Structures are given as structure tokens and as C-alpha cells.
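A single protein chain has been omitted; all remaining protein chains appear in their positions.
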Amino acid sequence: MKLLDGAGVRADDYERADAARAQALPAAIVPYAELAAAPPADGRRRVGVEVPNTVAPDQIAPFFGRLSLIAVGFPTTGDGRGFSLARRLRRAGFRGVLRAVGPLIADQFPYALACGFDEIELPDSSAQRQPPTQWKRAGAAMTLWYQQGYARPASILEQRRLARQGGQNV
Amino acid sequence: MPALKNMPLPAILVANDLRDGDVVFRAADGWTRDPRAAAIARDDEAAQALERAGAAATARQEIVDAYLIDVDIRSDGAPVPRHFRERFKTLGPSVRPDLGKQAEFVGYARAAAE
Partner (left out) sequence: MYRYDEFDERVVRERVAQFRDQVARRLSGSLTEDEFRPLRLQNGLYLQLHSYMLRIAIPYGSLTARQLRQLALIADKYDRGYGHFTTRQNLQFNWPKLREVPDILSLLADVDMHCIQTSGNCIRNVTADQFAGVAADEIEDPRPIGELLRQWSSLHPEFSFLPRKFKIAVGASENDRAVLKAHDLGVRVVRRADSGELGYEIHVGGGLGRTPMIGKIVRDFLPRGQLLAYVEAIMRVYNAEGRRDNKFKARIKILVHEIGLDAFRDRVEREFAAVGVAAAQDENEELTRIAACFAPKPYARLLARSDSFEAAKALNPAFADWTESSLHPHHVEGYAAVTVSLKPIGGVPGDMTSDQMRAFADIAERYSFGELRVTHAQNLVLPHVKKDDLFALWRMLAKSDLAADNAGLITDIISCPGLDYCALATARSIPIAQAISTRFADRGRQRDIGPLQIKISGCINACGHHHVGHIGILGLEKRGQESYQITLGGDASENAAIGELLGPGLGADDVPPAIERIVDTYLELRNEGETFIDTVKRLGVGAFKTAFFVGERNEAA
């Protein structure tokens, strides 16, 4: 397993654990089924939950205050449900770490970040073939986008408006 | 890796060249664009050997979409796919006889049409 974020590869200090074991760990990710039983995150302990990409945001929203991380599963490269789930979790007010877990490819990295993810946990099989330099390059491949309201700098529409409004350089 | 069960024989292995997209056939040694040079598997063991060669070349990023097709052997020894889809694949578009393998290997195409 390899953990990537906007800055590069990082060590993963979270451990997968059931709710009982999570009590004794400094940072644990519990399965969705154990969410209700998991200890709350506090100053000393970080707690995350791993959810399937089919979960309704309303179901986890009540737990936002107790969670420092939500990990969203991507069962395959082509299953994009997690992107919309991330959007909805952010909209519902989750401010903690959002992690995408699964065989994403480098080209999806900027999409994941734009939708609200902070980091990606890759399985070894795809991590081996795609060194971090590729992720970095893929992240910088596109510097412009049309869509507004995603977690990235000004859209083309906003830049056009700025240009129209008088000359601020874009 | 297991070969397809009950694969009708004889068979040849067809694929597309990764870089160019051209239809290629597994030959006795390497890959060929000429269907007449395709290696013909007449038993399961030979068919499995073709599949292994296809898997290895796929892993080396040489070809894509390799699979076995069953063929009839013409009197001149050339293999002709039994299924019409694979016949078009080895010949080219039927509406453009000037394009594809039928244009490149005219003798093969003429005999295949018979």
C-alpha cells in the first residue's frame, strides 16, 4: 500500500482496526459496520472510517464530529461513484481528511483532489507500475478547467470574467 | 494459464499490434502480418503454447487483444477462419477490397473467397 497526497508519497500512520482495537491505537481506520462502536477522535487519538462508495452521506453525517478521516473505496479504476460521494461529504460539512482507497490511476489524481479528496491509498499492484513522478506529472498535466466550485483555483469562467472586468492578468 | 475448454481445432492466434493496431498472427517464431505464415495449432498442447506466446507478448507491450480462432486449412495449406467475423478480420473491410490484408496478400484473399 502506498499513500499519495498533493505533496507526494507519505507514510500512512493510520492502522486498519476494529472498534475495540481502535481504542488503543493513536490512529485507526475502522470498517463502516463498526462506525457506531468506534471511539471518537480527540486530541490524542485520530479515528477514521472506511465506507463503500454506495453509502448515503446522511448516514455518516451524524458522525462527522467524531471522525478525523473518511476513506472511500474505489473498487475499480472505472467506478467513479467515489467522486460524487466526496463532493457530497464535503458539501455536508465534513472537514477532516478524505482518502480514496483503490486502484486509481495517476490521471485521476487531479480529479480526486478537485472533488475533495486529500490523499489516495493505492494497492501495491498499481503503485509498483506507477512511480510517484508519474502522479506528480499527471497532477500538473492540466492547468485549466471549465467547471466552477471544485476544490482548485479559479475556473476558466472566473478567469474570463476577471479578464473582462478589466485587465487583471490571469 | 488454461486454454479455452473445447477449443475447436485447428486454430491460429490473432491479435493487434499495440503500436500500429494492425492485425497480426502468431508465427512459428514471432509475429506476422501474413495469415499464410500463421502457426497452426492442431492439438490442445499447441493451442496452449500459442496462448502462452500471446500472453507473454501482451505482457511485453507488443500486442493487445490476443485470442485463438478456429480455422479450416485450405489445399494450399493456408488457414481460413471458420467464423465470418474472423474472416473479415484476416481480410479487411468487404466494402473496400483495396484496403487491409486482402489488398496486401491478394493471393490469400482470392483463395479465401472461394
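Here the chain labels run A and B in written order, and each chain numbers its own residues starting at 1.
Everything that follows uses one rule, which is that a residue touches a chain if its C-beta (ideal position, glycine included) is under 8 Å from a C-beta of that chain, and two chains touch if they have at least 3 such contacts.
Being a predicted model, the structure only gives us computed values, none of them experimental.
**Q** Among B:8, B:30, B:93 or B:107, exactly one should touch the missing chain; which is it?
**A** Only one listed residue reaches the unshown chain, and that is B:93.
**Q** For the chain that got dropped from the picture, name the residues of chain A it touches.
**A** 77-81, 83-85, 87-88, 91, 105, 107-108, 110-112, 114-115, 126, 129-130, 134, 137-138, 141-150, 156-161
**Q** For chain B, enumerate the residues touching the unshown chain of the complex.
**A** These residues touch the chain not displayed: 16, 18-23, 58, 60-61, 64-65, 83-85, 88-89, 92-96, 99-100.
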